[in-house]
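Beneath this line is the structure, given in structure tokens, with notes to follow.
Missing here is one protein chain; the remaining ones are kept as they sit in the complex.
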Amino acid sequence: MNVILKIWRQPSKDTPGGFETYPVADVSPDMSFLEMLDVLNETLTQSGKEPIAFESDCREGICGTCGLFINGRAHGPGLGITTCELRMRRFKSGETIVVEPWRAKAFPVLKDLIVDRSSFDRIIQSGGYVSVNTGNALDGNTLPIAKTKADEAFDAATCIGCGACVATCKNASAMLFTAAKVSQLALLPQGEVEAQDRVINMVKTMELEGFGHCSNTGACEIECPKQISLTHIARLHREYLKATFK
Amino acid sequence: MSLDARIPEGPIQQKWDHCKFEMKLVSPANRRKRSVIVVGTGLAGASAAASLGEMGYNVSAFTYHDSPRRAHSIAAQGGINAPKNYANDGDSIYRLFYDTIKGGDYRAREANVYRLAQLSGNIIDHCVAQGVPFAREYGGLLANRSFGGVQVSRTFYARGQTGQQLLLGAYGALSRQVHTNQVRMFSRTEMLDLIVVDGRARGIVARDLVSGKISSHMADAVILATGGYSNVFYLSTNAINSNATAIWRAHKRGAYFANPCFTQIHPTCIPRAGESQSKLTLMSESLRNDGRIWVPKQKGDKRRARDIPESDRDYYLERIYPSFGNLVPRDVASRRAKEMCDNGYGVAGGYAVYLDFADAIQRDGKDSVEQKYGNLFDIYHEITGENPYTTAMKIYPAPHYTMGGLWVDYHLMTTIPGLFALGEANFSDHGANRLGASALMQCLTDGYFVLPYTIGDYLAKPLPHVSEDAGKPIEREVTDRLNILSNASGSQTAMSLHQKLGHIMWDKCGMSRNETGLKEALNDIKTLKETFQKDLKLSTPGQTLNQELERANRVADYIELGELMVQDALTREESCGGHFREEHQTEENEAKRNDENQSYVSAWAYSEKKEAVLHKEALAFDHVKPTQRSYK
Partner (left out) sequence: MNNLSCVLKKWVMALSGLFLCSFLVVHLSGNLFLLNPDGGALFNQYANFMSTNLWIRVTEIILALGFVVHIVLGMLLARQANQSRPVAYAVSPGNETSSFASRYMWLTGAFVLFFLVVHLKTFFYTMRFGDVPHVPYEVVKAAFESPIYVIFYLISFFVLGWHLRHGVTSSFQSLGIRHPKLKPWIHIFGGLFWFVIPLAYSVIPLYFLYFHMWG
């Protein structure tokens, strides 16, 4: 199959960017979207043109490094997948595919399709952990945790920090990301001790980093490659209120 | 230089306690005056950096990722072993020790492995305290499952994402230290060289991957936790950016490289779909619990899997190994699959075998299979476009883990004083073959519970003063090297040269090796090295964010490392674990060890002018007597 790519090119953070069009021929439907970009990049290098900068690492949907906005969809069409898991068979031959970087004030573009997501790290740094030093732990089975709670905490903990929730949210809100961590730790007795400070600090950092608020559109839940539910945002709201009116 | 592994005296059960008592300590007040650089923020690096930060050391952590959370530890699926004996099935530290030594085909150091088994229980406790959501039973207690190669249930897991959950736990701990400025985090910064002053590791030269700025960072000790080098094969289950540059540069500065040819080829990966394939995806080993592996009896059978009747199928693992069947260890399963394909029985273009769930679905129902393997089937479906519930899966082995790495002593220190190596980057615990669910265990033991103690012994002794400029000459070397690369104007891209290296390594230094092939490989690699120097092409201008330059620099190191792997494979005149030399096999085509002459760790010293020099650390097995593994 053949496709036409309209790709955002931007030399650096402070230089303006724009779309460039690249036709790619002989694409195999079994190729991943990123492999198709690899092929395009090889051709670009061969012809002395600068290849497109885009990020990926594990290429199996778990590290959260990749993330492209493809035809208006975070990680492209399809549910529960990351960009690296997207295969070309989801597109039609001859189709024009528009590829953009994640767009958010808190995710500035570094080059072409690469954005800086260190704001996520700072949200976690402000409280997304249990303050326990190595060597302090009790036996793992000292505190029983109901299976349903452990499972729900796990569902929240599967967040890969890719930023699709922010990318697709009309407010560029990082609420699903923040809530996933708050909810995971609030569900576990180990995390409960610091639950109140955690939620207040993480939400505060989220706003300081320039993310928007949550208006419950649910787009994040749909685009999340790990299908993390809005239930966790509701839990964040409850935790926040508990912390405010303690 | 003779190799001193610094194994403590005394019975194996007390070696670690002895060691801890004998080691010097750095008082809490002095720790903040001691600086440590940690390169890599995967399980080993993040856990070490966090623990050192908690203790009060002045830590700088480096990663080429945009965030510590991206490290490839995140992709580990299965689980983590610990001899808690929660399953009440007779597990013990000694049994885990025994299984790991045996699984490693008797090429690991007993003392290290015993300590690993001893400390692994602490990991589970610590990770639970961090809020890692391990799988639990209905009673609220931790769940265990069994894993390949052992007879007890000792594997703790978090669905199929154990590596992710453990890494996020360590990442949280690291983030906490970053928040209090105890650890300075340098993300998107790649280590390109090691600074050695007066024989001691005193810092690193690193490149800011966004601005392109090259700078030196000085410290009292350097820790490398930079993972393995399976990407020498080009196609592997490793992440695209996983690379060997940090350990290879350390090696070139004097750290010995141990057992480079010990690589693990995982049997159950999704076969490659075409020339443009960029990586291989692992399908958890657990699939072999219910799936049956087979090939058509007739060479080049063009029929669809489901149209081939039972009588025309060869369930070769069940045929050759009636007692273990499809559950033979990874190395055996991989080698047999390759053998079948090499003999012309492969399917889907010759490079795949079937992994069939039809029987399991018929026996237990689709729901039961879906419950156990649903997410894996979905991944497979997404990638291949084929539905594994109705069509047999196709699998093929792929490079997955490298047991080899920098040589370290019992303190995890390399042959360069002050340079430590942790996790997959060292060689210490897995011998010639790693058992499932033990990579996570080793990384976290090293990072949380071993290094924080042993590094104190090094830092407690006075270190000579080093000027801030000591790294400048190396900084210039690195700059020159990158300048040459970025001006390369030949005709071949770094990626295509990497692909060529991958072909050489896979064909001649892959699942089975022989002298002729290895010698050819040495020549091929020499030629490739010249091609790389003469004909490399880069077209991204400038030194700022330049992914081509990053790749070219890594490929240059892969080529040199590939050469050493081949050399090592050539010198090791036996078959053991992942290293199968066709000259050394039993009549039934099984690996034949040579315990009399080859029971050693090969530790290679780099030489600028000549070939690498082999040093041998003899292995003694006082507790586990080496026997021939049999799975018949």
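We call the chains A and B, going by the order they appear; numbering starts again at 1 in every chain.
FYI, a residue touches a chain if its C-beta (ideal position, glycine included) is under 8 Å from a C-beta of that chain, and two chains touch if they have at least 3 such contacts.
Since this is a predicted model, take the numbers as computed values, not measurements.
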What shown chains come into contact with the chain that's not displayed? A
Residue, one of A:92, A:170 or A:246, that touches the chain absent here: A:170
Note that chain A touches the chain not displayed via residues 6, 8, 19, 69, 71-74, 98, 100, 103-106, 168, 170-173, 200, 203-204, 207, 210-219, 222-223, 230-231, 233-238, 240-241, 244
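Keep in mind that, in the parts below, only the chains that are shown with their structure count from here on.
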Chain A-chain B separation of Cα centroids, rounded to whole Å: 27
Please give the residue numbers of chain B that touch chain A in the complex, ascending. 47, 50-51, 54, 65-72, 74-75, 84, 86, 122, 124-142, 158-159, 161, 164-165, 168, 171-173, 175-176, 178-179, 185, 187, 210, 237, 239-241, 273-274, 276-279, 281-282, 378-379, 382-385, 448-449, 452, 491, 493, 495-496, 537-541, 544-545, 547-548
Please name which positions on chain A make contact with chain B in the complex. 12, 28-32, 34-36, 38-39, 42, 44-46, 48-51, 53, 55-65, 78, 80-81, 85, 87, 89, 110-111, 114, 116-118, 120-121, 124-126, 128-141, 143-147, 150-151, 153-154, 157-158, 160-161, 184-185, 188, 190-191
